[in-house]
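The complex appears here minus one protein chain, its other protein chains still in place.
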Amino acid sequence: MLLQGNEAIVEGAIAAGCRFFAGYPITPATEISEVMSYRLPAVDGTFIQMEDEIASMGAIIGASLAGTKSMTATSGPGFSLMQENLGFACIAEVPCVIVNVMRGGPSTGIPTQVSQGDVMQARWGTHGDHPIIVLSVSTTQDCFSITVKAFNLAEKYRTPVIILADEVVAHTREKIFLPHPGEVEIIDRIRPNMPPDWYIPYEDTSRGVPPMAAFGEGYRYHVTGLVHDSRGFPTQRPDEVKGLMSRLFRKINQHFFDIQMVEEEATEDAEILTVAYGSVARSARRATREARHRGIKAGMVQLVTLWPFPRQILEPKLRKLRAVLVPELNVGQISREVKRINQGVTRVETLNRIDGNLITPAEILSRLMKM
Amino acid sequence: MDNSRYEIRISGSGGQGIIIAGIILAEAAGIYDGKYVCQTQSYGPEARGGSSKAEVVVSDDPIDYPKAMKPDLLLAMTQKACDAYIFDLKPGGILMVDSTHVKQLPTTRAIALPFTQMARERTGKEMMANIIALGTLVAITGIVSLRSLEAAVMSRVPKGTEELNKKALEAGIEAAKGITDKAQEIGMEFYESIADE
Partner (left out) sequence: MAEVTKLIHKYLRHDKKFPHVWCPGCGNGILLGALIRAIDRTHLEKDEIVIVSGIGCSGRLSVYVDFNTLHTTHGRALTFATGVKLANPKLQVIVIMGDGDATAIGGNHFIHAARRNLNLTAIVVNNSIYGMTGGQYSPTTPYGSLATTSLHGNIEQAFSIAELAAMAGASMVSRGTVYHTSLLDELLEKAIHKRGFSVVEVISHCHTQYGRRNKMGNAADMLLWQKKSAVRIEKARTMSDEEMQDKFSIGVLVDRELPVYTQEYRKVREMAKKAMTQMR
């Protein structure tokens, strides 16, 4: 089967159990809306085209609270509009998936060209301290499997999960193997099983993730964007404020090993390492292979999870390296993180391209050869 | 490394069916011939008239970099596309142009056929030029089988236009035959190795 990245994202979402999609047309993410508009109703799901991306984000939160797995998809300008309600999903702990097919920015930028400029926005775009999970995709097969993974993490940790795709991945038509429905691991949110009177919707559990009731199931509770106590009601008591905020971070932090994912290529004996993600990881993979072909001990780590930044995986590797190269389609967003955790252990070099085109394998290879 | 990797760039302007030609070729390779394939595209904001480009990478192995690095074949349907991309062509690669629109050839080692004119004459529709060009491209390179190409075309074209598209494909294949015959006569070799595969 040949699918575009955007189409594979839809198939992944539906396989994961997504039955609600709200979106607004935007290049280069529009195909996700288009395919959702006929795929979802055919499986008794709902597609709706909203009046803007603010509304799309609101609608998917509402749907998730009513018990339906939900998703929206957009690109930079729409992603900016979603930040407001994205924060609501963080504080009210509403599972949902947001796809951002990155294009050149800022503002309207270059709508039809590739970029990786939204990495920091995905981390810190909505106001206030908050944890977030951000995954990146690099192939059409990823678009399927990482989307499934995104829904699973969203449900497991009651959090919005952002998928950062880019124009190249979204529009590459490529061979894909779709697993049978039974072969896909699907995780659903934990629902309360206690009598309604005993249900404490924002209870501090050891996992940090309280069970989530759907509206209409008999657990009448309050959901708010205000800082709230364990019952969901607004509070300003310092102990309760701190309690909520700490738990929001803890539920992600204590599960780093479950959330942080990378793919490695020839890293065992590597002396120089490329750290890449998204479509650039494909260039990096080819460059690494060509470098090995020429006898250079090159390796590469492809970041699948961008946030929380996979420090635990990367940190021990840095100690064994001569140098690290971070190629990205921005002026250096992930490279800042690599430098932050590196703390002078090895040399960190950057390779940046901001002209709307993908970094080529040749560009990476020539840098590797000089390192 | 992956020696079977073959890169094709199809270029022209919006409305010429450039991207659909890329998709058809990719589906012929990936779905009907069972090869690994990546098809990418770039385009301007205009639905009609802007520059348009589709790339197809075909390989027997999984494909890492999805775009063309040094195309083995460049099909240029406009002068602008020809001028813009000729320098990317792999040394010894094939340049194919639509001579209806490309009047100034950058090299003599080119296959120049008036695809648009042929479309007008043979099918009465200029927009069939992309299918004619695909027929020629596949007949010359053998990158996919002709049967797979036909199947891919038929599954993509609107209902009721099957016969017209078949006619266009045949016109393209026929034109390719004329070229290969002529090339053999004058001893051109650069594409023969591919045609033999």
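Think of it as A and B in the order they're written, each chain with its own count starting at 1.
Methods note: a contact is a pair of C-beta atoms (placed from the backbone, for glycine too) under 8 Å apart; a residue touches a chain by one contact, two chains touch by 3 or more.
Source: prediction; values computed, not measured.
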Statement: Going by the whole complex, the chain not shown touches A
Message: Tell me which of A:Arg207, A:Arg220 or A:Arg294 is the one touching the absent chain.
response: A:Arg220
- request: Pick out which of A:Met50, A:Met245 or A:Ile341 touches the chain that's been left out of the picture.
  value: A:Met50
Residue of A:Pro25, A:Pro41, A:Gly128 or A:Pro179 in touch with the missing chain, whole complex considered: A:Pro41
- line: Touch rule applied to chain A and the missing chain gives residues 19-20, 22, 38-42, 44, 46, 48, 50-52, 54-68, 70, 84-85, 88, 214-218, 220-226, 231, 233-234
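The criterion applied here is as follows: only the chains that are shown with their structure count from here on.
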- request: Using the touch definition up top, name the residues of chain A that touch chain B in the complex.
  value: 1-2, 27, 111-113, 168, 171-175, 279, 282-283, 285-286, 289-290, 293, 358, 360-362
- request: Using the touch definition up top, name the residues of chain B that touch chain A in the complex.
  value: 1, 23, 26-27, 30-31, 36-45, 63-67, 69
